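Provided herewith is a single structure, encoded as structure tokens, for subsequent inquiry.
Only one protein chain is missing; all other protein chains are in place.
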Amino acid sequence: MQPLLAQTAQAIAASAGQAVAHGAGGGHGAAEGPIVAVAPTVEATSLLAVVILLPLLGAALNGFLGKRLGTQGVNLVGCGTVALSALLSWKLVLDLVQLSGPGHAAGGNFGLHQNLFPWIHVGSFQADFALWLDPLAAVMLLVVTNVGFLIHLYSIGYMKGDPGYARFFAYLNLFLFSMLCLVLGDNLLVLFLGWEGVGLCSYLLIGFWFEDRANARAGKKAFVTNRVGDFGFALGMMMLFAVFGTLEPQAINQALAVPQGSLPATVPLWTLEAAALLLFVGACGKSAQIPLYIWLPDAMAGPTPVSALIHAATMVTAGVYMVARLNGVFFHAEFACYVVIVVGASTALLAATIGLVQNDIKKVLAYSTVSQLGFMFVAMGAGAWAVGVFHLMTHAFFKACLFLGSGSVILAMHHEQDMRFYGGLKRFMPTTHWTFLFATLAIAGIFPFAGFFSKDEILWNAIASQRGGTLIYAVVLLAAFCTAFYMFRILWMTFWGEHRGVPEGHGHDHGAESADDDHHHHAHGDPQESPWTMTVPLMVLGVLSLVGGFLGVPAVLGGHFGFPNLLHDWLHPVFQYSTVALDPTMAHNHAMEYGLMALSLGVAGLSIFLTWLLWGGGKDALRDIFAEKSPWLHDLLWNKWYVDELYESVLLKPLVFVSREVLWRIVDEVIIDGLVNGVASFCKQAADKMGRAQDGDVGNYATIMVAGMVVLLLVIVGFGVGT
Amino acid sequence: MSAQYLPVLFAFMGAIGFMAVMLGLNHLLGPKPKAALTPAVKFEPFECGVPALQRDNRRRISVKYYLVAILFVMFDLEAVLLYPWAVLYRELGLFGLVELVVFLISLVVGLIYAWRKGALEWQ
Amino acid sequence: MPLDHLLIVAFVLFVVGAAGVMVRRNLIVVLMSIELMLNAVNLAFVSFSRQMVDHDGQVMVLMIFVVAAVEVAIGMAILVNMYRQKRSLSVDVFHSMRG
Partner (left out) sequence: MPTDLHFSLMIPELVVLGSAVLVLLLDAVLHGGGPRPGEEDPRDTTLALSVVGCVVAAAWIPAVLWNIEGPRSSFNGLFVADRFSLFFKLVVLVGAALSLLLSDSWLRRRRLSSGAAHALVLFATSGMMYMVSAGDMVTLFLGLEVMSIPVYCLAALLRWEDRSVEAGVKYLVLGAFATAIMLFGFALLYGYQGLVGGVATTQLEPLQTTLMANAEALPLYARAGGLLVLIGLLFKISAAPFHMWTPDVYEGAPLPFVAFMSVAVKATAAAVLLRVFGGPLLAVLGLDGMLWVVAAFTMVVGNFMALVQDNVKRMLAYSSIAHGGYILVGVLAGSAEAQAGVLYYALAYTVGNVAAFAVLVYLSRQGHEAERFSDLQGLGARHPLVGGVMVLAMLSLTGIPPLVGFFGKFVIFKAAVAQGYVGLTILALLTSAVSFAYYLRPVIALFMRPTVGCEVAVIPVNRRVALCMGLTSLAICALGVFSESYLGWLSSAVLALAG
């Protein structure tokens, strides 16, 4: 299979009659003369399928036999399969490391490949159900299985006593299966299968407590929004197939392993641009970018482990991963990359500003996720694929830790999510506090926590890349400022200061969640630390938030001590032909790099200092100044820039009513999910119109048939006259 | 050759089109009585030219009558298929005879079914 | 008799039958209208068949005869059931399913 791909790719490259230059070193390669892009080294394995199928097995067992297995059985099946899967993935990655050793990979990409069965062979179209593990997939694989395992473990404590316990684990396992298909798929069709699968699981899990209508509605909103994106993705996939005749990212990247601007004649640039834009629409849906991000905050209706696993660590990064997977396409599609970087930067800032004023702890984290995904897309748009993947990885650590920490707090506070009722929890739950602090320092970008390295590289690339610029840098820096602010705001409001507690008579209006209260193992009273199944994952993730960054120490810092940038070296074979070079004036300007690093640290420090002023210094009055002095700004942020309302009015209403009601609706805050309702009511009205003909009258049915017949007759007579 | 039939087609479409227009106009302009308010005269058998009989004058016919009538229509008309056979039976010879017997047997099966199900009993 | 004239009669019969199906409310009359359409078809087949001195068309006519009878028989059977239930043979009683 694989040699055939290489042939296809080289045939495309050769058809332009051009030598393929070595693109890794920017301009240096060209001087060394023509070097043909090295074909990937492939080794067969049979374990990849096992990694994928274990969670599926778990899902089947828990789904169908969950009631009979009992809690322990469900735990064993749910966590056991994932644990095995995680262990196997370590073994596979070690195999892969062996493969990268001398004598094996001759400079090209390398990976393990398994062809499960031939899938569709129709005419010229060939797609096998095949799996492919290369360095890029390996990073994702480890993150998905290991963080996934930790979150499964955590769920044992969090979901204890829930009536849908087995169902929850079945969904979670099914999600992991789909996510692994997405990560390991050797062609875009398998990837798409996983893509749809994770969407479905996300929908099922958001609406997990479906007895509450709001939750079910949030699930629906996520689903509909994602369909918009999926449509773009499917179209983009078709375009790629039309151009390359294959859907395998390896073959496509190989065919595109030429310097920018010297595309073979068979691949017109505009098709790449269009395909990249369409794919990015798909990525926007899945990874919650402007304009399709609106579903993610609502998705917090699901249980907190779900928010951690799906809506922070793994699924939402699928869009980033897909862009990295198809780096060749985005490498050449320069305009599409500008769109990506602009959208990414705007999303990062917009979501971060909204996060500043939210009071629901999970909502803040949700907007933070949207914002951090924006950071990743900035890296992608700048063509620094490895940097984006690096941030993806560190983000998976610290954001999972934050969500799990918030879950721990929520559980201790009996499903109260409003931070105004928290405070002083450090005393009651030290483990949660310390891990949360670590993760917060990481996301705020404080040296030497993980986020410092990854975020800083993004900032550097935002200004130094040929596709970046000062404006982008400024926007992203501002977003980083907001990040540190809202994160420390959480810390102050939740863990530090005085414990405020939930006042008497404050109803639990969190629907089904409160209904589960009597299942929880602790009585009302002082908040208590969570059980070990929950704190152990927190500790592991907390430690990872601290040390995870050392996998990608930038050259300016580590180079002097001979400390390599491990992640970049590891990913180099994947991205070597497509990494966008830095601006030559910046590339070796170490002074500037140090300066910017200090600037971002300073900004974060300033931000933290501000939060201390507002919450730590006991100056409560200061806090209100903001709301009083510029109420419009506060309202704007509090209402999330009115984006939901904007969609409601600009996109939906014209479809349904074209009337002055539009203006009235903008101020109508009641209808938050107008997107779902609007589309639905449009369809309903259209169907009602059509359904009116369906009045049950045989005579009318016959008349409609004849009318159709006459119209069609006239049509062909018309054609007849024309020809 | 083809032009010969063009007027026919146009006549066809003209007829349908005229009808559609009239029906459409009727639908648009005419009053729309509810089903219950439709004058009873609409349901009268005016085609035969005889004024409708009084309702209580109409004798009720046993539903068995319809059943027999239906069976009769079917068995009677299947006999139509015997005509071409009768015209050609010399040429078809034994093969034709066998074919016909098969055909008749299938009719007989229908008859047996009707008989066993009680369709032939008047009571 | 020229083919054209026969075909025109067939067309007219067919359209009249179709109109009957569309506008008549009594289901018996509707069934009769369908028979009219089938007879129009028969006339067309026979006319062509006669013009071309061919038997295939006539075979078709025989088949249509028989099948039409069967259809009517089944239709009558169903209509009897309908009359038993609704005491009416009008199309207008059919409004239980719509939309």
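Residue numbering begins at 1 within each chain, and the chains themselves are lettered A, B and C in the order written.
Everything below uses one rule, namely that a residue touches a chain if its C-beta (ideal position, glycine included) is under 8 Å from a C-beta of that chain, and two chains touch if they have at least 3 such contacts.
Owing to the predicted nature of the structure, the values given are computational and were not obtained by experimental measurement.
J.: Could you tell me which displayed chains border the chain that was left out of the figure?
T.: Those shown chains that the absent chain touches are A, B, C.
J.: Pick out which of A:G108, A:G157 or A:G207 touches the chain that's been left out of the picture.
T.: Once the missing chain is taken into account, the touching residue is A:G207.
J.: Please give every residue of chain A in contact with the chain that is not shown.
T.: Residues touching the hidden chain, for chain A, are 63-64, 117-123, 125, 129, 189, 192-193, 196, 207, 210-211, 216, 223, 227, 230-231, 234, 238, 680, 683-684, 686-688, 690-691, 693-694, 696, 698, 700-702, 704-705, 707-709, 712-713, 715-717, 719-720, 723.
J.: For chain B, which residues reach the chain that was dropped from this view?
T.: Touch with the absent chain occurs at residues 1-3, 5-6, 8-9, 12, 92-95, 106, 109, 112-113, 115-118.
J.: On chain C, where is the contact patch with the chain that was removed from view?
T.: Within chain C, the residues that touch the unshown chain are 10, 14, 17-18, 21, 27, 30-31, 34, 37-38, 40-41, 44-45, 47-49, 51-54, 56-57, 59-60, 63-64, 67, 70-71, 74-75, 78-79, 81-82, 85-86, 94, 96-99.
Quick note on the criterion: only the chains that are shown with their structure count from here on.
J.: Using the average of all C-alpha atoms in each chain as its centre, how far is it in Å between chain B and chain C?
T.: Computed value for the inter-centroid distance: 7 Å.
J.: Residues of chain A touching 2+ other chains?
T.: Residue numbers touching two or more other chains: 703, 706.
J.: Touching at least two other chains at once: which residues of chain C meet that condition?
T.: In chain C, residues 18, 22-23, 25, 92 touch at least two other chains, as defined above.
J.: Considering the complex alone, what residue numbers of chain C touch chain A?
T.: Listed in rising order, the residues of chain C that touch chain A are 18, 21-25, 27, 30, 91-92, 94-99.
J.: Considering only the defined contacts, which chain B positions touch chain A in the complex?
T.: Going through chain B, the ones touching chain A are 9, 13, 16-17, 20, 23.
J.: Under the touch definition given earlier, write down the residues of chain A that touch chain B in their complex.
T.: 703, 706-707, 710, 713-714, 717
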